[in-house]
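One protein chain omitted, others in place.
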Amino acid sequence: MSAIHVDGLDVRFGETHAVRAASFVVAEGESFGIVGESGSGKSTVLRALAGLNPDWTGRMEVLGTAQGRQRPRSFYAAVQMVFQDPFGSLHPRQTVDRALAEPLAIHGLADAEARIERVLAEVQLGPGFRFRYPHQLSGGQRQRVAIARALILEPRILLLDEPTSALDVSIQAEVLNLLAELRLRLGLTFVLVSHNLAVVAHMCERIAVMNAGRIVEELTTASLRAGTPREAYTRQLLLASRGYDRAAAAQFRTFD
Amino acid sequence: MSAGAAPLLEVDNLHIRFHTRTGIVEAVRGLSFTLGREKLGVVGESGSGKSMTGRAILRLVPPPGEVRADRLAFKGQDLLTLDEVGMRAIRGRRISMVLQDPKFSLNPVMTVGDQIAEAYRLHHKVGRAAARARTIDMLAAVKIRDPKRVYDLYPHEVSGGMGQRVMIAMMLIPEPDIIIADEPTSALDVTVQMQVLAILDDLVTQRGMGLIFISHDLALVSSFCDRILVMYGGRVMETVEARALASATHPYTRGLLACLPQLDDPAATLPTLQRDPAWLGR
Partner (left out) sequence: MTASTLRAWLLSDAPRSRLQARAGQAYLRWISFKTNPLALVGLAIVVVLLLMAAFAPLIATHDPLAQSLDHRLRPPSATNWFGTDALGRDIFSRVVHGTRITLVVVLFVVVTVGPLGLLIGATAGYAGGWVDTVLMRVTDIFLAFPRLILALAFVAALKPGIENAVIAIALTAWPPYARVARAEAMVIRNADYIAAVRLQGASATRIVLLHVMPLCTPSLIVRTTLDMAGIILTAAGLGFLGLGAQPPLPEWGAMIATGREQIFDQWWVATAPGIAICVVALGFNLLGDGLRDVLDPKQSQ
């Protein structure tokens, strides 16, 4: 059984056709990356998967169950999301403890104390952080809290929307290591969205490249590293990710 | 820096302090460097003081910030003791600054063409028609197709990449000697980033300008700039030639390079930066 099976996903925002006929499969325990530039539709795919955006057509199966516009509560216990901006993903007036207790209260889970302490230990935040407010935490610490919040319901699938794009490079390394370690230990399935090809290649086994709402190509990280992508767009993206090169930049063009 | 040429900018022992309610915050401690007709990259993480350095050169550090230095000179002229009138003559005309996000640095109620023309007329006494012609030339120089049409667009009608090119046009039109670019491409997609940098590269080289490129992206700076200044905690950790970055010696620089995920060099776990308090002089 695949963890996620998306077929012909189409998302429109009024006039804009944000995602066009996207199809992909994610196996259980796999780390799947979606890479694209701004406006490619990658975050929209993730949000539609999460059930945050009800205006989609197509077919979506998560853990064997077809999903409709409304998601049952059991869905949220199995699928969680980590957002991009650590400054915006925590409620400014709630302590870490309160933010972590909320999902437990919604799902009526007991022994909140133990669960909160355990999940904070998993993201390597000491007990001294438990009653701080978001403005008393650094960007990396906030992101760890966001990860803890996503893990507290013990989901099987984690959707990651640019989880380290807003962090300093040294903090990014710590958070990426944490995510990789959690995935292995807890047997999670990841869908990671980023504009940073190096990050996606590091974290994922297979990658979908999106441009202007379409999935342009799906390839393994190995073939990406070998420099053998099939599509011209992917090759251009790969070239641009290697750093500034005056000669290469002259050949860039827009793909529509 | 080219041997024998006089430096465009000299900074010696720069200190920037903020007096806050909870004490003194030192954003920059004892920074020294020179800039010639070259591309100098200033790299650091958040809180390293790199943005403040750029602002201090143009005396744009907001109060309660306090700037002190042994020497801050532009082409030999002392900037520390210069009065505000003199400083205004330098800002935009001799030393320009390009900021990160064109959404926030372009005036939303003026057309982009008018803004560029205004920037030009601030420092050159020409009529409106001449300024308009000059602006259109400049828009073409930053590789904007159909500059006459773009002249009349408003900032919200242009894309990120185009907006940043408009910013560059605005900053280059008075023909300054130095450009300070503070994260000029961080808000852009990576392919657009390359194109914008190519434009900046060409213009800076053609006109023999000095460029201070402030960024958090060490990999980008190493491929774009000639020399790199690595900052941490308000201090310079190391100055290296961009070509020689791989053989940098300071542990902070090496640590920063090592913790980047590499496309060519897969690693299961990324090495993390171990911060040594000795780097801050403690």
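Quick notes
Letters A and B mark the chains as written, and numbering starts fresh at 1 in each.
To be clear about the criterion, contacts are C-beta pairs under 8 Å (C-beta built on N, C-alpha and C of every residue); 3 or more make two chains touch, one makes a residue touch a chain.
A quick note: this is a predicted structure, and the numbers were derived from the prediction, not measured.
One chain is not displayed; in the complete assembly it touches the shown chains A.
Residue in contact with the omitted chain (choice from A:His5, A:Arg149 or A:His195): A:Arg149.
The chain not shown here is touched by just one of A:Asp10, A:Glu61 or A:Asp85, and that residue is A:Asp85. Hidden from this view is one chain, which touches subunit A at 47, 50-52, 71, 73, 75-77, 80-81, 83-85, 88-93, 95, 97-98, 102-103, 106-107, 126-133, 135-136, 146, 149, 153.
Here, only the chains that are shown with their structure count from here on.
Computed centre separation for the pair subunit A/subunit B is 32 angstrom, with centres defined by C-alpha atoms.
Looking at the complex, you find that subunit A touches subunit B at residues 37-38, 139, 168-170, 172-174, 176-177, 180, 195, 197-199, 201-203, 221, 224-225, 236-238, 240-246, 248-250, 252.
Residues of subunit B that touch subunit A in their complex: 45-46, 160, 189-195, 197-198, 201, 216-220, 222-224, 255-256, 259-264, 266-273.
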